[in-house]
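Of the protein chains in this complex, all but one are displayed in their positions.
This part shows subunit A:
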Amino acid sequence: MALENTAIQEKLVSTFGDDVFNFQQERDIFSLEINANNNTAIILFLKNDPELRFHFLTDLCGIHYPENPADRQFAVIYHMHNWYENKRIRIKAFLNGENPEIKTLSTIFLTSNWMERETYDFFGINFIGHPQLKRILNMDEMISFPMRKEFPMEDGGRTDKDDRFFGRTVDNC
């Protein structure tokens, strides 16, 4: 019997109440939002519950939304996978822009260690309790977080690649 979206939703809502919301089927993946303060409990529940069994953390990454309200400027996206039922789930946790921080998953999934380091490296999201939260792909001396939208990809003074010449505004690129 396949694992139904409604079953997952009912189970999560009855256990966590208001901390899980905005359930929707996004194309082929069922996704939901969680309250970032409760992320470890929710993910541990998804992993260990005998019916849900989302035992594999496929992917973890960050996103920067500078246009969003102040308490939703960053998001951490978890993709989890249940191999028994072959069901994937996407979990989003929004964080505030001033001081983005969320609890680490590295005690639940060993694999999240480097994924979280990568997210910290590029977005500056602080993973509370991470055993070794330091830069991983960029050099240690770097002071900025390059995947944030305000970080320019190349020298802003260049004029030869100006998008306005092609009938676009800068925001449109």
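By our rule, contacts are C-beta pairs under 8 Å (C-beta built on N, C-alpha and C of every residue); 3 or more make two chains touch, one makes a residue touch a chain; residues count from 1.
We take it that contacts and distances are computed from a predicted model.
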item: Which of "cytochrome-c oxidase", "ABC transporter permease subunit", "Cysteine desulfurase IscS" or "NADH-quinone oxidoreductase subunit D" matches, in UniProt, the chain that is not displayed; value: "NADH-quinone oxidoreductase subunit D"
item: Candidate in contact with the missing chain, chosen from A:F23, A:F45 or A:W114; value: A:W114
item: Footprint left on subunit A by the chain that the document does not show; value: 26-29, 31, 55-59, 61, 63-64, 77, 79, 83, 86, 88, 90, 109-111, 113-115, 118, 122, 135-139, 146-147, 151, 153, 166, 172-173
